[in-house]
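Structure first, commentary second.
This view holds just a subset of the chains, kept in their places.
Chain lettering (A and B) follows the sequence in which the chains are written, and residue indices restart at 1 in each chain.
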């Protein structure tokens, strides 16, 4: 399968689904990791442009660990709106990645950008299939299923599927540690030791489904995206 | 009563509430059928402008079957946004149709345009009553109740009321068949035999409420739109 994972910022996929992506990768699937925002607002001291460059490299490094393609939509953080130019950006993301399966944020996750990205992924993955919605790329040939990632800290999230990532927890933490700028930022802004945070959540989700470590997802319950099979690894 | 039914595209009302509209019509109510989008994206081969013209005629033909007025807001499909010019379009729709009752999409229906239309109908039907929101038309005199149509394929939809359309199922299918361009499109894009689809859903909703065929609705549970009577036929 072709998997497209879309996070709002360069480190979101690592926090929420890197174990699953690593497992997909090991099974030979093609993976595109996209961060919509360039990550220019995630620091107390480094200026926006410089930060964006640093974080682009961090994301590429992390993606390379599992042989995934890394894509950035290059929007400024916290300035993402549901307007036509942004929608076209997302449609072309779909038309170039051509996913059989999409993973993205829950529309109720804590951070406004996560919510906007979730909405735009949903909208664009439908519109991308319409040849009469003309952009620079040809229409995609399917409306793909979407899996929503756990909310950050697991607040108000009802998983419908779990993925056993016990064999990938180290890889997940290593991918997170590629985002060195955020190890600092998350400590200062949110008082988080991010690898400990990642491990604690994965352990909790593992307890729930009977394995050492897991990631939790919820399928988007909308026609025509439902399938009578499991698609997650 | 004056009934205003608002669908995103020219054939949505046929799929989701034509039986109920036919029943309303037989009871002598005045009906306005509005499609917001001009339908320009619903085909693999016909160009946008040509398609829009074809679909306008299809919608008018279908509406004429029950003596309903057909109105089009003439927006391009998949390019509807919640901005001021669009909002004013919807306010003036309310101020010209002057409904006692509104029927529209569920905000959680599958297709992005359905969701946007649901939101704009909700917003505009309130704003339309404010004389100080000045447009080319005088304010409407009531905030009307809204009924949400079933979701397409009935996914994740909790009906609060059913309408027995057993005597109107043929009329519903005939209205659908006025949209000949979509019989092709829905087969090619969604692999649907649309009259079979319509009949299967109506039969399922009928089973649930004990009649041969039914359509399902959910009342918008917001003040001051609730009434201690049934308004559906």
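Methods note: contacts are C-beta pairs under 8 Å (C-beta built on N, C-alpha and C of every residue); 3 or more make two chains touch, one makes a residue touch a chain.
What you see is a predicted model; the values in this text were computed from it and never measured.
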| item | value |
| --- | --- |
| Complete complex - number of sequence copies, 2 represented | 6 |
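Operating definition for what follows: only the chains that are shown with their structure count from here on.
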| item | value |
| --- | --- |
| Cα-centroid distance, subunit A relative to subunit B, in whole angstrom | 35 |
| Contact set on subunit B toward subunit A in their complex | 40-44, 47-48, 51, 77-79, 81-82, 108, 110-112, 151-153, 155-156, 189-190 |
| Residue ranges of subunit A touching subunit B (in the complex, touch as defined) | 82-84, 87, 122-123, 126-127, 129-133, 221-226 |
